[in-house]
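Removed from the display is one protein chain of the complex; every other protein chain stays in position.
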């Protein structure tokens, strides 16, 4: 990535209800971690057959203090059968363990978070780096090798960043005076 | 099968609503065909991953005038999210083309047809021979080779039966006087 | 099948060596059984990924006194690396348990049994009925449901035949005087 490329900040989640989580989750609270979001609909065959299993595998393979995995139920069709009550039964039956947010219904059928991210459908795989920048936003089936590579790349940036921060600290910078540039 | 074994007549379906079919379907109307019924719940992972795809494959491989394939939505848990409205969206998303009946809700959570067949869960694979006898009633994943073998066995019985009937006719029997025994 | 259709007798196997069998095997000795032959080459990817696993599954699902499964190593290319010595290591590594015959090398690269059956490549799936007639000769991937159906159809013919034979016996026929017609 070019040092002068402007990265978009990942829009905050607009969630009406969280399942598998006692507390509401904000992206802001996850700064310092790589965040993987599986946007899905419970009646979407591709989500059921590969998107959600892939998310579960990610959650089992990476340390939770470095990589946070969550689901986002982005219902943009068949609203009636995909209510939170239905989702709850689905989560139970499919043994999903990671936190899942219900995307806030929006005008025109498209829920608000989905619209803010300009997702094109489900499943969509979202990755956010440790500084909160939106780095991956892909629809459809993404090969496991690429998914693993992308997560590790973001993790490595974080490590590199720490090293860099320390050096900058050594140079006498402080948090106000040396803001991390948008392009990191 | 021993010639003296008594086969059970397959209980008639108790269905409140049919999808993918303009007319209600009765087992009685299907005499002369082998009937394959996939009993499922739309939120049952095993039904989604192998039971229903297997049923679709059966429907595509055997001639419809000899083998009838249908689904039966036997909801015995999570009743709220598995209503006919939800089922309709599910059928649309999973591109299911064969007729699907909604099993009539019964006392105690178990729907009536499911109870009459003493099914033990979903997916359950039911096969009924051309004379209306219940011949297969299995829960879980049944290997494709066995499924193919069982259907062909029932089809062959039908052929054999026709041959036999003809011979009996030649011997002077009539339909009233020479009823086909229960055990065929 | 029309009663007047003429079925070909399955040509006898021309095998130079048997593995997984102490005795040479002839088709003639298998009359009364349904015979399934998986013709393969050990370096043929389709044989390794689905042909041979399917043959092993057949061998595990049907009773050996009714269905005989065997392999036939029909090498028509890469002769040097697919010698019996190589085949033996292959059988060991892939844990193949059914008898496997080495098809006799013929003129022009094509081995003799393969040529006699006019097989078009590997994997080829051969089925022979209990009377020794060649009934199935298919190249490539055959769906498990169809394979199961075909075996069961041949098994059912056998059952039907026994019934028929008995009746003919009752009518006073004898084995010489009442030969089973070619078309059964």
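By letter and in written order, the chains are A, B and C; residue numbering begins at 1 in each of them.
By our rule, a contact is a pair of C-beta atoms (placed from the backbone, for glycine too) under 8 Å apart; a residue touches a chain by one contact, two chains touch by 3 or more.
This is a predicted model, so every value here is computed, not measured.
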Worksheet item: The chain left out touches which of the shown chains?
Response: A, C
Fill in: Residue touching the undisplayed chain, where the options are C:23, C:65 or C:80
C:80
Discussion item. For a quick check of understanding: of A:9, A:85 or A:149, which residue touches the chain that isn't displayed?
Written reply: A:149
Discussion item. Tell me which of C:8, C:24, C:45 or C:109 is the one touching the absent chain.
Written reply: C:45
Worksheet entry | Sites on chain A contacted by the missing partner chain, in the whole complex | 54, 57-58, 61-62, 143-153, 155-157, 159-160, 163, 167
Discussion item. For chain C, which positions touch the chain that isn't shown here?
Written reply: 43-45, 48-49, 78, 80-83, 85-90, 92-94
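To be clear about the criterion, only the chains that are shown with their structure count from here on.
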Worksheet, complete the sentence: One chain's C-alpha mean falls closest to the whole-protein C-alpha mean, and that chain is B
Fill in: CA centroid of chain B to CA centroid of chain C, Å
33
Worksheet item: If you average the CA atoms of chain A and of chain B, how far apart do the two points sit, in angstrom?
Response: 44
Fill in: Whole-Å gap separating chain A and chain C, where each centre is the average of the chain's CA atoms
55
